[in-house]
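Every protein chain of the complex appears in place save one, which is left out.
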């Protein structure tokens, strides 16, 4: 049976690197893959998965209108489907990924953030946490040395931001991965 | 650092047995524990954690009004806090468990269902999946031999129930743990 | 594909309880199982798997002459094979378990100690750590509250025993599960 995997982490754990390495492993064996990333995320250019460490590869983009089950069914069957920025999936799209595993019998590896800057799961994350066959944490490090599991949003001056949209577009805010204890203290 | 653990599973994986074994391990070493279970669940009598395999032990009960952080802080510090039926926790109570781990430095082991009979996470499960330090799956088995991750509600005649309250009180329905493929087929 | 699972732990983690719960889960679904335990371990009587928490069930015994692949192949195919005291398996018997999973397509769940009182893996443990499809740790607790991963042998007076046979028969020694730090200190 093919499985739906959710690799979850805070910011800067190396999710895209792990995705690109898994993709590399399949292609190195002569197997084909299909890569998706969120249209909302244009850090690496349109339709690119990029990692801070310097890796990059083209990917199809998904947005709210994408039917991932249909997209995969319409292609020559890949050996693996890989989805970056999976926190931005809708509920229906997570169900599509489950059906790719269950009905098309193709393993699906989804990588994404667990929670937003307020400690609330993203829609895609919530349903992957609920429905994936395998949940695997990727580890980032807090400034204190502990495992970072939360994402603090800070403004241009470095001060914590406690309210606002889940996904900030075009602002000056940035994120700092933190352990829960330091995150809760910063948010208090 | 003490951690908040979430042991999640479908029905009939052995969650209560695992909780009672962990409790036994601590007490065997001369350490004290605190046990909680949901007031909503009176299968084993008021304030009992019971397992199908035949184990049982008294536990404090939590309902929507319980402050778990305060309850633990008011007691002589236990070596471990164990929570059964953790799917019934409220968001605020999961945050209390996180603070028991982070501020009182006491490990918390929470055991609960991942999703309800419609494949939707319970409130307690959702926040534990979002915020726990360690997510560990306990395995149940589907009739097909695959891992069961979903819970089908069936009526007295064995037919799938697809709509209704998340928690059914006093009815004749029961639950069957299933793999996602068979669950989805039964719900379709 | 069926898998070979190795659930490893120190003493007193609850291995036999977990095995008996897994067995219960299968049988509750109307599926048959085959249970094995080591002939060397007669704590629970001949051919019984018993847990400190009070559970027990009959099991076939294996010793150095047992061909586990043949024993399972000769029976009506069970849905699952469960092996307690798996540290006492020989190399050839671990290979037999792998073949039960790979060729007979039956999942095998083996439970055992990781290392002996000197921190050396048992023969069965070594080969299961090397060859099992899934390695899962079961947690015991050290007196300091940390995870216990090692097994200290102590004499009747409670003093650490640092030399002797890997398996002590008929003596007065006993074992204390400890974290590695406290184990190393006690052995120094």
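Letters are used for the chains, namely A, B and C, taken in the order the chains are written, and counting of residues starts over at 1 for each.
The definition used in the following text is that a contact is a pair of C-beta atoms (placed from the backbone, for glycine too) under 8 Å apart; a residue touches a chain by one contact, two chains touch by 3 or more.
None of the values given here were measured: they were computed from a predicted structure.
Asks: Tell me the shown chains the invisible chain touches, ordered by label.
Replies: Touched by the chain not displayed, across the whole complex: A, C.
Asks: Thinking of the whole complex, not just what is shown, which of C:28, C:102 or C:168 touches the missing chain?
Replies: C:102
Asks: Determine and list the chain A residues touching the chain excluded from the picture.
Replies: Residue positions of chain A that touch the missing chain: 12-14, 17-18, 20-22, 24-26, 28-31, 51-55, 79-80, 107, 139-141, 143, 145.
Asks: Where does chain C touch the missing chain, residue by residue?
Replies: Against the left-out chain, chain C lists 1, 98-99, 102-103, 114-115, 119-121, 125-126, 129-131, 133-135, 137, 146-147, 149, 179-181, 184.
Methods note: only the chains that are shown with their structure count from here on.
Asks: Using mean CA coordinates as chain centres, what's the gap between chain A and chain C in Å?
Replies: 38
Asks: Centroid of chain B to centroid of chain C, CA atoms only: how many Å?
Replies: From the centre of chain B to the centre of chain C is 27 Å.
Asks: At least two partner chains per residue is the criterion; list those residues in chain C.
Replies: Chain C, residues with two or more chain partners: not present.
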